[in-house]
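Heads up, one of the protein chains got dropped from this complex, but the rest are sitting where they should.
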Amino acid sequence: MATMTYRDAVRLAITEEMDRNKDVFILGEDIGKYKGTFRVTDGLYERYGVEPGDWLIPPSEEENVRDGVARRVVDTPITEPAMVGFATGMAMTGLRPIVEMMTMSFSILALDQIINHAAKIHYMTGGQATCPLVIRGPGGAANQLSAQHSHSMEGWFAHVPGLKVVAPSFPEDAKGMLKQAIRDDNPVIFTENPGLYAMKGEVTEDPDFLIPFGKAKVVREGKDLSLIGYSRMTHVNLKAAELLSQEGIDAEVVDVRSLLPLDTETIYNSVRKTHRAVVVYEDWRSGGFGAEIAARIGEDCFDDLDAPVGRVGGLNVPMPYARVLELQCIPNENDVVDAVKKLR
Amino acid sequence: MATMTYRDAVRLAITEEMDRNKDVFILGEDIGKYKGTFRVTDGLYERYGVEPGDWLIPPSEEENVRDGVARRVVDTPITEPAMVGFATGMAMTGLRPIVEMMTMSFSILALDQIINHAAKIHYMTGGQATCPLVIRGPGGAANQLSAQHSHSMEGWFAHVPGLKVVAPSFPEDAKGMLKQAIRDDNPVIFTENPGLYAMKGEVTEDPDFLIPFGKAKVVREGKDLSLIGYSRMTHVNLKAAELLSQEGIDAEVVDVRSLLPLDTETIYNSVRKTHRAVVVYEDWRSGGFGAEIAARIGEDCFDDLDAPVGRVGGLNVPMPYARVLELQCIPNENDVVDAVKKLR
Amino acid sequence: MPKSAPAKTTYTPSELEHFYRQMVYLRHFEEKCNFCFRQGKAGGYLHVYIGMEPLAIGWLNCIRKDWDYVITAYRDHGHAYVLGTPVHEILAEIMGRKTGTSKGKGGSMHLYDIKRNFFGGWGIVGGHTALGGGLAMAAKYRGEDRVTLCYLGDGASNAGVFFETLNMAGLYKLPIIFIIENNRYAMGTALERHAADPELYKRGYPFDMKHVRVDTMDLLQTMSDAQRIIDDVRGGGGPYLVEAMTYRFSGHGAADHERHLYRDRSEEEQYEKRDPIKLFEEYLDKNKIMTREKMEAIDEEAQNQVEQLYEAVDKEPFPDPQEVYDDVYSDMNPEMGH
Partner (left out) sequence: MPKSAPAKTTYTPSELEHFYRQMVYLRHFEEKCNFCFRQGKAGGYLHVYIGMEPLAIGWLNCIRKDWDYVITAYRDHGHAYVLGTPVHEILAEIMGRKTGTSKGKGGSMHLYDIKRNFFGGWGIVGGHTALGGGLAMAAKYRGEDRVTLCYLGDGASNAGVFFETLNMAGLYKLPIIFIIENNRYAMGTALERHAADPELYKRGYPFDMKHVRVDTMDLLQTMSDAQRIIDDVRGGGGPYLVEAMTYRFSGHGAADHERHLYRDRSEEEQYEKRDPIKLFEEYLDKNKIMTREKMEAIDEEAQNQVEQLYEAVDKEPFPDPQEVYDDVYSDMNPEMGH
């Protein structure tokens, strides 16, 4: 076990997999010399990088002997559609590209490539081709980035058959699930969060430690109600659980981790135990993925519920710039506590 | 009252508004000489059209006297992002562009323009600018168009603050709501459906007949359960209600019509009367807008429900080509009947 | 026609006969596809290659098959055919049968033959060009001397992602040839009405990319241009943009019955004078390579083969209902049911 930040855990997963398999390739904007805007790719360029111009020279014998170690970190122009499309084409030939989205907000430009191409390749080819592609980057609000740079995209992606979508909350899960994603033969959306990068946690050093998708995790046991969330909201839920415990309410916290596939069993078991549930997500409340989770609990745990399934989501407004307004939009532990009390 | 098809009702709404206001402008792919792939814009080019080349000539005096009647139907290249962006820029100056998406599936390419630009202009400018823009076209599956051409997009759009989203089911609603959309100062997504164009219905001839957004409509009264849907699914629900009535089940059918804003009051009133609800939508079941409707009913009508809120959605797969498989993916009246019976 | 070398052929009579058979077979195959559509035996959007045959037969007989990569849009029957995909599987896919290349899930627009390096078969105008860039990038990364042929339409050449792809291809000096099939129409929109400058080859200029306009109605002219360009790219010359002048003799798709809405018969007649099959027949005749009688025999033979193919494929089963959930993922099923 080692203690490291979420950022370092993501980087470690990438380097371990790049060392393990020369087919793993990473491309993105300013991920090279600039180390990535959130410094996730720090050091990769020195280790595996290549100048765009060096693509002029075909790889040397030694290079291929060195398992094509070089030319595997590529800075791209600011053209997300082509960036994702190139990665998808590479993936169709068996390479395993990782695309860094500087922020997931920019994946909006590449949705046609992601949804209409990458996600449908296996189906449209009748199983002839696979698309081992990972698209990763920070989703959600950071700090006053305003309306165009603060999107949570995971709910949209989790709606698309052919994609897998994960949003780990802890460094260890980040490492284990990103390694899983890189080894997966299907396109995987791996959502990080700006607020998590600096967060520290214990991470196993076993280079073959993987976390399979479709497994939620109870990160706090409780008997009175279930707080269900993912990514940074899991930490909000843990804080809320602390506050609630001071009032004698014993909340269980379920970390969904994987949105598609979704582990309804773990979620339902928790609800069947506590008979109360609040689903928490940062995305706009209306139409966010929390609606799907809430709808399923309502459908499948109807007789187990002692109260309506509560939801806490982001305010239904474009993200404002002023800090005072921005903070209002993003759910915090007090919002969760309020929602729990409303459940009566 | 006149009897006309959904297609003709949409066209009539456009021509009435273009005649009424010279600021109404329509652009899209093959909407001119080609009359639109679904022939919705038949006749518009002859009436208001202009050759791209004629943009060379500044409008003549007479033309301006003629309230700029010409040069208001413009064929664009197959570049949805720029097409929507141009319309948005025009809208910021006070014009009222209508963008025809050949199919709503292609709006995926323009999502950045729609979501990050059009939808946020009023907010990001602090109310300085408005964006009176309408984006309309057929959403959902047609006939063996396969995976890339059969998307239902309304659920994604209804998730975005700043947009209004409507999906009328009948010719009269199509006319009244499209005219409302064109007069609205906010960006409106107007979803049609390939399966509705040929459908006939009564339409009032009053050129000032508008249908305000945010009003659902009970299109069939019933006491045993509520079937809730929009667009073509309203007709599937009506058929299902017929089948159910033969088994002595008296279903009420609620036509949502407007997704954003959403008329929860009418939906809740129906559920409070029938105590049972099934939400029906063509979009992929998981994460579709039906999840939001179901989640809200579960939250706000908890004590009124005698059974879990059922959902019937499209299969969670990319749309396959073979007719036998395609038909399986799209919900039909029997799927609805089955879901109703499952409610017990 | 800048840069294009004088038509010359180094092909043996039997090779030329082989090309002729392909030209004629593809023509009949495409006509049968339109027939299938009219009969309701094929659905959706179906786009034939009539008049454009040299783009597939000329270019794809010049590449290294099973080695070089090929990708195109939805007007893709000819590519699969020349690359060696069994015509039975192609027509079965177009007719939505279980034995089709994609088990009936793709249809006419989405033909693929991955083991033969045919990467489809795509419906979003312009979208696949970025995938083509990725194919070339993969080859370059692996240090292989594969060339990627990426076809697109004149209408697609306006798409943003295509320009982004040109920039990246130029930036990384990728071994790729972009072939703009300039058939003068994007659905019902004529070239001059969708492109600011109808000389589409110019689009390579801002990206430090070789660019040329060539005629592709003449098969052998096409092949000599193709061979020269392919060799140049394989030799490390960097990416190439080719504007291939052609003409779509039929409607945009099988459903387009109103060509008169956007072009008149006299224009079509002009181009029909240069029907690629007619031009090639004149060449074969003039150079005494093949008699008119033999040509007619080959034509009839092809027509019969296509007819028999259709009869056979029409007996193929449709997919089983439960197959709808297969191949969404390589390793799991999606959630089932409505």
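Should a chain be cited, it is by its letter among A, B and C, assigned in written order, with residues numbered from 1 in that chain.
Here is the rule we go by: contacts are C-beta pairs under 8 Å (C-beta built on N, C-alpha and C of every residue); 3 or more make two chains touch, one makes a residue touch a chain.
Not measured: the values here are computed from a predicted model.
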Checklist entry - For the unseen chain, which displayed partners does it touch in the full complex? => result A, B, C
Checklist entry - Who touches the missing chain here, B:Val84, B:Leu325 or B:Ala339? => result B:Val84
Next on the checklist: Using the touch definition from the top, which of A:Val73, A:Leu109 or A:Leu225 touches the missing chain?
Outcome noted: A:Leu109
Checklist outcome for this item: Cross-chain touch to the chain not pictured, restricted to C:Glu17, C:Glu31, C:Glu144 or C:Asp208, is C:Asp208
Checklist entry - Mind pulling the subunit C residues that touch the left-out chain? => result 158-164, 166-171, 193-197, 200, 202-203, 205-209
Item to check | Interface with the unshown chain - residue positions in subunit B | outcome: 25, 52, 55-56, 58-59, 63-64, 68, 71-72, 74, 76-77, 79, 81-95, 112-113, 116-117, 122-130, 161-162, 164, 184-186, 214, 261
Item to check | Those residues of subunit A which, in the complete complex, touch the missing chain | outcome: 29-30, 33-35, 37, 51-53, 75-79, 81-82, 106, 109, 143-149, 285-286, 312-318, 320-325, 328-329, 331, 335, 338-339
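Assume only the chains that are shown with their structure count from here on.
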Checklist entry - Measuring centre to centre, with centres taken as mean CA positions, what chain is farthest from subunit A? => result C
Checklist outcome for this item: subunit A and subunit C have mean C-alpha positions lying a whole-number Å distance apart equal to 39
Checklist entry - Approximately how many whole Å separate the CA-defined centres of subunit A and subunit B? => result 32
Checklist outcome for this item: Flagged in subunit B as touching 2+ other chains are 109, 146-148, 286, 316-318, 320
Next on the checklist: Show the residues in subunit C shared as contacts by 2 or more other chains, in ascending order.
Outcome noted: 102, 104-106, 110, 122-124, 127, 160, 328, 334
